[in-house]
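The structure is given below, and queries will be raised subsequently.
Note that one protein chain is taken out, while the other chains of the complex remain in position.
Lettered A, B, C and D in written order, each chain numbered from 1.
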Amino acid sequence: MNGNDRGRVGINMNRLGSLAMLCALIALWWMASNAGWVSRVFLPTPQATFASLLEGLNLPGPNGNGGNGELLAFTQATVGRMVQGWLLASLFGVLLGAAIGVSPTVRAWVQPTLEFIRPLPASALLPLAISIFGLNPGMVLFVVAFGAMWPVLLATVHGFAAVEPRLSEVARCLQMSRAAFVWKMGLPNAMPDILAGMRLALTIALIVAVVGEMIASQSGLGQAILLAARAFRASDLFAGIALLGLIGFASNALLAFAEKRLLRWQQP
Amino acid sequence: MAERRLLRRLRPWVFPALLVGAFEWYARRAAALGSDALAPPSAAARAFMGAALDGSLWQATGFTLGTAALGLLLGAVLGIALGLVLGLSRRAAQLGSLSIEVLRPVPSVALIPLAMLTFGFGVRMELAIVAFATFWPLLVLVQSAVQQIEPRLLEVSRVLGLSARERAFKIVLPAIVPRLFVALRLGVAVALVVAVTVEIAANPNGMGYAMMIAQQSFDPALMLAWLGWIGVVGFAVNAGMVLLQRLVARRMGMLP
Amino acid sequence: MSTAADFLRFDGVAIRLGGREILSPTSFDVARGEFVCIVGPSGCGKTTLLRAASGLVAASAGEVRRKGVKISEPSREVAFVFQDYGRALLPWRTVEGNVSLALEAAGVPAAERAPRIAEVLGKVGLAKHAQKFPVQLSGGMQQRAQIARCLAQKPELMMMDEPFGALDALTRQSLQDELARLVRDDGLTVLFVTHDLEEAIYLGDRVIALQANPGPGRPSLARMIDVKIPRPRDQLTTKEHPEYLHLRRELFAFIEQSHG
Amino acid sequence: MSTAADFLRFDGVAIRLGGREILSPTSFDVARGEFVCIVGPSGCGKTTLLRAASGLVAASAGEVRRKGVKISEPSREVAFVFQDYGRALLPWRTVEGNVSLALEAAGVPAAERAPRIAEVLGKVGLAKHAQKFPVQLSGGMQQRAQIARCLAQKPELMMMDEPFGALDALTRQSLQDELARLVRDDGLTVLFVTHDLEEAIYLGDRVIALQANPGPGRPSLARMIDVKIPRPRDQLTTKEHPEYLHLRRELFAFIEQSHG
Partner (left out) sequence: QSNPKIVFGYTAVSDFASVFVAAEEGYFKKRNLDVELKFIPLNSTIPAALQSDSLQIGGPTPSVFLQSVDGGLDLVLVAGGGLTSKTITGFGLVARAGSGIKGPQDCVGKKIGVPGLGAFLHVTFRAWLKESGVDYRKVNFVEASFPQHADLLRGGSVDAVVSADPFMSRITESGAGYVASYYSTFLPENNQTIVHAAKREWVAKNPAAARAFRESLVEAAGFMQQPKNDAKVRAAIGKYIKLPPEVLAKIQISPPGATVSEKQLGYWVGLMKDQDMLKTSIDVAKLIAK
């Protein structure tokens, strides 16, 4: 009882501590920008950033009137691109990974090719993709999926390769069919790896989506911050960066939660 | 038997050959239709030879690799140092957790415009972004590596009465080496990708920039050559890291 | 020496793995319903012998026949309890799900599975833990879950590879007695590997002692001992039975000498 | 009951971990040179008691005194052989390097280390494997390497937590006898945890039986038995000694009843 209480209080104290730390960082930002230690061209004040954010999100700002809501549309576009690309990446990553993991033949034929294209930065592929597919949202989606596919693919291959040999023997002893083996042993065994890979893939999907928007002129947060920077609107730039950070934070937290639910069997 | 061996040798090359062939055909057709942005791989190979001979290839490659390495060094040193602190002290880890969770997901490429504003272009801005991009994975992986050190080993060090210094050098550091390598491998890959991306998006130096220049100055063959070369460089760097990792693992008795 | 009625027959079975002869040509027979224990020092090939008997590994020479048929692949009529129970369970399935795997493999309709699962879990005393995942179980419970899966298979032959190796004394003893009862009730034939000589004598109808490093002049099969202690046996009286003490002495002396 | 000459004294030691009382107040003494075995069902707190005795975990009530001084931190004079030997060795150091760690910690000059390492490795029979890494060793060899490291510490008190838990019968018996010899030669005091009642009787001067789930009316310390079998003991005759059979029966009966 006593120990429990102390535990709970301890956790609250920790939360408060880490919150205080974050506040301290923001305070430091506030001081640095307001006192003019760093030029405001580079570092806007937190209040200006916040005002830009409110205005862009079409929320009533400090001066009472709503903004233009541009950022809201951009955020939607970026999130949509990220999520779609990520889903595509996950789908193809798992399918291809499972094929490679299960079949030594497929592995022998395609893996070397994949090993070679894997280190290609997705951003470097953009100019070529534009030439081939044209400057359209589908092309950017393709590049996002391409860039984000690798962690899922590798994790799936690894998960299949790492099926405990003892379990393969259990399958043999029970004379399980190949399909049953894939479905009942291979995939569940690869699941933790796949989920971890998908989490990484989501981060990459966001990054590539932003790069795609910057280079291939798709409307979204990536383009918004680039234009903000070109026009030297630092507060808008920071508002965009903050939104991107928020997207990353929220999506990561969401997936971590899902992962925990799905991998209940790992917890003692 | 000999045929089978030959097949085995050739197998990995079949797909790349098919891809290249298909692309050659497609690009020739597009060029016939008057495209300015596509070139067949054969032309790319010629362009590549040209770039290799006039030295621009090596200069740009050197710049990208050098900047990526420096940025990684910066990001890794900071990330490992902070990771060790957060890993060893639960208090510090708890204090920093929220700030890290909030800052970490900021996509590094989102900082390209900011770095451009702050540093202009050149080595410094690329360095800053590469360092930022590699800092987080190293921080997080080192922290978890330290936290996952076998508690039994730390108890052994207590039972034997090792000093703090001895504990750091004889237990903690060797114990995290394998995971540190995994982290560094990831870091190297990230550093290279980010460096190229920065060059493509903003910084007028290095391989990414050379590729953009080729594209903008009507030289799709050269652009394709650069794309292929970037792939080769990434492949080689990755292979080098794997080799190094194996070597260290063997030296430390992690592999039988 | 052997008749067609032999249930399992080893006929000059030799096994080479990794370029080394692990098992030199070995021949023996097992009758239906017999409980045969195999002992020997670590690395002498006990597990390998069992794997050959179930078709998980192919003999390099000789052959294993079950009911007159040469064994080449594992069969569902033979269950295998692995030494490392921690790895032989699907970590993502509950105890129930793990047992169910055997039924699914055998094509038992979904509706019939539940009662059969409940039955075998009852037999091994895991009825209350059906919904738990392997990580949530102690070692002994995990091993019992594996045994339950093997029982669900309704095998006629059971291979058990040091099934009680890492359990504490009490759990071990109660599982030994439980196993003896199950085997008698279901008329199972068992090949039981252990490194514990006393366990071998206590459980077996026969004990086969293997020795390590077979060479030209050193066969793997070193000794075959019939255990004539009456059944049912129990932990206290059987272990003070004169025959038990005698066999114990004999086996120890033999193994010590063959070891040195 | 106790005198100032007591080497190790438990004085009402209770331990709470994770909000649960794992060890209820326990008191007993250990004399210098004594070999005390601790038995009990899994999870009853054997390991926890040993950790408290060496200062790895702090007692929530009462205190442990060694030579009259309250224990608060581990000391180099006390060696601890961990149950999970696989984890207690530095995987990146050879057997030699692992043993050397104890000498480095004690500040032994580099020049003197080699002979001392060779000596302890000889004692545990690992002289030939000095250059191997832990992954290259069998479980028994790993455990012997850990024991070698503890011996290199030149402790006066040795804590051993189920050191032979996962070894095969023969290795186990030879290590038991080896340990008994070492302890006698060096005049070591030993606290030895095991789940094997027979091992406890065979090795101990005294056996302490713990029981699980202590509550208000249930102390952790359930039974204390003196073993009056003469030394040196040996695997065959000692285990047929009437006193041995008697104690075995007594302990089994007790534990079975306290378990049920």
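Quick notes on this one:
Just so we're on the same page, a contact is a pair of C-beta atoms (placed from the backbone, for glycine too) under 8 Å apart; a residue touches a chain by one contact, two chains touch by 3 or more.
These numbers come from a predicted model, not from an experiment.
The residue touching the chain not shown here, chosen from B:56, B:99 or B:118, is B:118.
Of the candidate positions B:60, B:153 or B:212, contact with the hidden chain is made by B:212. Per the touch definition above, the residue from B:21, B:62, B:151 or B:204 contacting the chain not shown is B:204.
Residue in contact with the omitted chain (choice from A:54, A:114, A:130 or A:201): A:130. Subunit B residues in contact with the hidden partner, per the touch definition given at the top, are 30, 33-38, 116-122, 124, 202, 204, 209, 212-213, 215-218, 220. Where subunit A meets the chain that is not shown, the touching residues are 39-41, 130-131, 133-136, 217-218, 223, 227, 229-234.
Here is the rule we go by: only the chains that are shown with their structure count from here on.
Each chain gets a centre from the mean of its Cα atoms; for subunit B and subunit C, those two points are 52 Å apart. Taken residue by residue, subunit C touches two or more other chains at no position, since every residue touches fewer.
In subunit A, no residue touches two or more other chains. Considering their complex, residues 8, 11-16, 19, 26, 35, 37-38, 94-99, 101-114, 116-118, 189, 192-193, 196-197, 200-201, 208, 211-212, 215, 220, 223-224, 226-227, 230-231, 233-235, 237-238 of subunit B touch subunit A.
Residues 164, 166-167, 169-170, 172-176, 180, 184-185, 188-189, 191, 264-268 of subunit A are the ones touching subunit C in the complex.
Within the complex formed with subunit D, the subunit C residues making contact are 41-43, 138, 140, 165-166, 168-171, 195-197, 235-236, 240, 245, 249, 252-253, 255-256, 259.
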